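A protein chain is absent from this complex, but the other protein chains hold their places.
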Amino acid sequence: MNTRPIIIPGALVATSLQQLRLSAPLVHCLTNDVVQSFTANVLLALGASPAMVVDPAEAAQFSAIADALLVNVGTLTRPHADAMLAAIHAANQAGKPWVLDPVAVGGLSWRTEFCLELIKLKPAAIRGNASEILALSGLSASGRGVDSGDDSLSALPAAQQLAHKTGAIVAITGETDYVTEGERSWAVAGGHQMMTRVVGTGCALSAVVAAFVALPGDRLDNVAAACRVMSCAGERACEVVKGPGSFAPEFLDNLYLINEEWLNGKGMQ
Amino acid sequence: MNTRPIIIPGALVATSLQQLRLSAPLVHCLTNDVVQSFTANVLLALGASPAMVVDPAEAAQFSAIADALLVNVGTLTRPHADAMLAAIHAANQAGKPWVLDPVAVGGLSWRTEFCLELIKLKPAAIRGNASEILALSGLSASGRGVDSGDDSLSALPAAQQLAHKTGAIVAITGETDYVTEGERSWAVAGGHQMMTRVVGTGCALSAVVAAFVALPGDRLDNVAAACRVMSCAGERACEVVKGPGSFAPEFLDNLYLINEEWLNGKGMQ
Partner (left out) sequence: MNTRPIIIPGALVATSLQQLRLSAPLVHCLTNDVVQSFTANVLLALGASPAMVVDPAEAAQFSAIADALLVNVGTLTRPHADAMLAAIHAANQAGKPWVLDPVAVGGLSWRTEFCLELIKLKPAAIRGNASEILALSGLSASGRGVDSGDDSLSALPAAQQLAHKTGAIVAITGETDYVTEGERSWAVAGGHQMMTRVVGTGCALSAVVAAFVALPGDRLDNVAAACRVMSCAGERACEVVKGPGSFAPEFLDNLYLINEEWLNGKGMQ
C-alpha cells in the first residue's frame, strides 16, 4: 500500500483529453464566489461547458440535465448548502457523477461537519490539498497536524482510506499530485510554484475533474488526466511569464492549445 | 416582414458610440455572479460607469438615480429576484430604461416564469440567443426546438413578435445578430467563434445595450450600435490572440480604443 505511485503516462492523459473535447461535457458548478469566472473560463478554454445554477429548485432541475456536478464549499452559506444538497440528490437520482472540493475543511467547524455529511452521498471524486484530505479522512484526529504544510505524499494513506470509505477517486494536490482509488494510484508531476500566487487554480482543477469524471473509461485514469492537463498547461505558462498577472491569460491559452505532443514531453519526470 | 435585414452602417454606430462617450451613462447592473467583474470592466473600458447595488431597498433607490438598469437572470435566487423587481419598478417610476438578459430561459422552469412576468414590466430592450428569444416569445411552444443550435435568423419572426408584444427592442445574438423593433430591423455582422470560449461576452453585451438605451436618439439604432461595437472589438481581438485567455485583455483594450475608422472598416460585409 505504501509503494510510491508511478507517473501517469502522457498517452493516457492525451486519450482522456481527446474524449473530453469530443464530448464537451456540461458541468454544473456550485462553487465559491471568488473563482466563478476563472472556473468557467478554464472549462471553456479546455472545451467543456460550464453552467452555474444556484437556486435550490433550479439547481436540482439542472443537475439532472448536466453531465457532472461540482460542489466547492469555499464561500459556503446556508442557501448555498441547500442548493448543494438538492443538486447532489438530483445528480445521484439521475446517475450523474459529482465532485467535492472541501476547501479549508478541518480549519473551520461548520464546513467540516457539512463535508463529513456530503462524503456519505457518494461523490465520484474528491480533490483537496493534504490538509483537507487528512481532515476528511479522520486521520488528522489521531495526532497528525493538518496545516497546509503537510505534503501530498504523506497524505496518500489518508487518501486511500478515504477512497475505500467513500468509493470516490481521491486526488491530493501539491508539488506532486497523487490520485488514488484505494488500491491503484497515479502520481502527477509538473505545475509550478507560481500557480499558488493565482487565486482559483486549485478550485478550477476541481471543476476540470468534474468534467473528466463525466467521461467513459477508467475513472482513476480520467481524474489523474485532469490533474496532468492542468499541471502541464501551468508549467508551460510559467516558463514564459514574468508574474502571476500574465500567468492567467497564458494558462487559459495553453488549455485551449494543449495537445498530445505537450503531454508526452517534459514535465513528466 | 421576412426580408433579410440589412447591416447597420458604421457611421450610425460611430455616432451612437460618440454619444456614449460624451454622456458616460451610469448603468445599474443586477447581473449574475459569474460575470460581474468582466461586465464592469467592459462598461468602464467603453466609457460608461457601472454600479452593482443588490440589496432590494438600495437597488430601488439607486435605479432611480442611474441612467439605465440591467437585469440578468443567470444566477437567479429569491433575494436577487426581489432586488430586480424593486429596481425595475423604481426605474419605471423614474422614467429610466431597463434591459432584460433572459439567460437560459426555456430550459429552467422558475426563471422562465419569472422572465415571462418581467416582460410585462416594459423593458426597453431584451437581448438573448435564439433559444431564449424563442422561449420568451411563446413560439417555441408550437413545436419548434429551443436548443441553442437555433440560428439567429430563424428566430427573427419570434423576436419581431416579442417586440410587438412588449414594446422592447429585441436583439437576437448569434453568428450574425439581428435587432428589431417589430417593423424595422438591423443585422450586425462580425464577432468571432472564439468569443464563445470566454465567459460573459453575451452578458456583458447586455450591459452595453443598457448603456446605449440610455442615449437620446433612435433606440433601435442605439441597440444595434451596442451589438456592433462589441462584435467589432471582438473580431479585431481574435485576429491577434492565440487563445481565449489573451482574448479578454485585448478585447477590453479594443473597447477603450475603438473609433470610427474601425467601425467603417472590415467586418461590415
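Labels for the chains are A and B, by order of writing; each one numbers its residues from 1.
We take it that a contact is a pair of C-beta atoms (placed from the backbone, for glycine too) under 8 Å apart; a residue touches a chain by one contact, two chains touch by 3 or more.
Since this is a predicted model, take the numbers as computed values, not measurements.
> From the list B:33, B:218 or B:260, which touches the chain that is not on show?
Residue touching the absent chain, from the options given: B:33.
> Touching the absent chain in the whole complex: find that residue among B:7, B:52 or B:116.
Touches the omitted chain: B:52.
> May I ask which residue of A:111, A:127, A:192 or A:228 touches the chain that does not appear here?
A:111
> Among A:32, A:131, A:180 or A:231, which residue is in contact with the omitted chain in the full complex?
Checking each option in A:32, A:131, A:180 or A:231, the one touching the absent chain turns out to be A:32.
> Which positions on subunit B touch the chain that was left off?
Interface residues of subunit B facing the absent chain: 33, 36-37, 40-41, 44-45, 50-55, 57-58, 61-62, 65, 79, 248-257.
> Going by the touch rule given at the top, which residues of subunit A touch the chain that is not shown?
So the residues of subunit A touching the missing chain come out as 32-35, 37-38, 74-78, 104, 107-111, 196-200, 241-246, 248-249.
By our rule, only the chains that are shown with their structure count from here on.
> For the Cα fit of subunit A against subunit B, please give the angle of the superposing rotation, nearest 5 degrees.
So the copies are related by a turn of 120 degrees.
> I'd like to verify one number: the distance from the centre of subunit A to the centre of subunit B, where each centre is the average of its C-alpha atoms, in whole angstrom.
Measuring from centre to centre gives 34 Å for this pair.
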